[in-house]
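Missing here is one protein chain; the remaining ones are kept as they sit in the complex.
Just so it is clear, A, B and C label the chains in written order, and each chain counts residues from 1 on its own.
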Amino acid sequence: MAHARAMLDTYPGTFDFDSGELAEAIEALIGCATTCTQCADACLAEPSVADMTGCIRLDLDCADICGAMARVVSRQTDYDADVTRAMLLACIAVCSACAAECGQHGPHMEHCRICAEQCRRCEQACRTLLQAASS
Amino acid sequence: MAHARAMLDTYPGTFDFDSGELAEAIEALIGCATTCTQCADACLAEPSVADMTGCIRLDLDCADICGAMARVVSRQTDYDADVTRAMLLACIAVCSACAAECGQHGPHMEHCRICAEQCRRCEQACRTLLQAASS
Amino acid sequence: MAHARAMLDTYPGTFDFDSGELAEAIEALIGCATTCTQCADACLAEPSVADMTGCIRLDLDCADICGAMARVVSRQTDYDADVTRAMLLACIAVCSACAAECGQHGPHMEHCRICAEQCRRCEQACRTLLQAASS
Partner (left out) sequence: MAHARAMLDTYPGTFDFDSGELAEAIEALIGCATTCTQCADACLAEPSVADMTGCIRLDLDCADICGAMARVVSRQTDYDADVTRAMLLACIAVCSACAAECGQHGPHMEHCRICAEQCRRCEQACRTLLQAASS
């Protein structure tokens, strides 16, 4: 995923963010989406799956929302600040909710502990971009 | 797509929206995502593609965001109002921007005219759900 | 979803399929992807969720694969027959597997009965396109 940054350096136009912050956001969003997909599947394989439905549901939402956002911020052509800001807020909402839910299971389920970590990293990267998109 | 409604009627739990409004939102989101994917491709086939890059970019974003939202609202288990509201606002932002952009090309490009219509229908369905999610 | 057909009629180039068969495939793929997302969520809300993990997993795969295929066949610009055929075969494989799995639960779970129906309709639409793509 040094590739996200390498690709930003080849973009033939100009863009509206610091390329280091943007590359970190792309990497964090993709990492979060993938980890959430894996965490939902691991929850499904737990003997206690009946107690994990809230976690599975948030994992699936977080994977979908962060996956869509990774695509949106991978595009620089004809940037729209309003759309970017609204989606960053949606990512922050779902990462925060998923981190809280997975965080509860973290002490006894390692997949939830790692997933909560990835969600918090992604939330932070989105907050950093949001600040840049609002100035 | 009467199927979205038929499936809602089989859901084994309870849900937090009027099933008619929810089915209309799912249908509008899917219709919008598909139409935007088709519109981006039609723009790409236009001789004037160099003038359509802003439209293609918004079409792609709108397809990604509305496609993700269609999945989120198709889930009723362990509903999270904060996540739903934030994603509805993101859909409203991108549908509004895409309708405005496609609307400009509508008079001479039929695919953009239909796409603007679908974006406005989707924006309206999301506003209706947002009101329900905020009460 | 008469919109998929209406959009095909506005495409500024030529395309490689009968527009009626193509519109039916787009509609069937989107309907299948959405129904599978709803079925996975309904399974998650069943008291017997621990017995439904195989069904949930296939529903999620089917939603992802048919959702991706809906986007691929919504594009007509610079059509690639090899890619289209390979993805049609993947859709046929997952729709067939998901219809078989959901079909087993159909007699006592209405969401699985409807989902199996949608998977079979989608499998058929993909077989029709595959025949056209192979000639």
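The definition used in the following text is that a residue touches a chain if its C-beta (ideal position, glycine included) is under 8 Å from a C-beta of that chain, and two chains touch if they have at least 3 such contacts.
This one's a predicted model, so the numbers in the text were calculated from it and none came from an experiment.
Of C:19, C:53 or C:124, it is C:53 that touches the chain left out of the display. Against the chain not displayed here, subunit C makes contact via residues 53-54, 57-58, 60-61, 64-65, 67-68, 71-72, 75, 77-78, 80, 82-83, 85-87, 89-90, 92-94, 97.
Against the chain not displayed here, subunit A makes contact via residues 1, 3-4, 6-8, 10-13, 26, 30-31, 34-35, 37-39, 41-42, 44-47, 63, 67, 70-71, 74-77, 109-111, 114-115, 118. Across the interface with the omitted chain, subunit B contributes residues 41, 44-45, 49-50, 53, 56-57, 60.
Operating definition for what follows: only the chains that are shown with their structure count from here on.
Located most centrally within the structure is B, per distance between chain CA means and the overall CA mean.
For the pair subunit A and subunit C, the distance between C-alpha centroids works out to 27 Å. Touching two or more other chains at once are residues 53, 57, 60 of subunit A.
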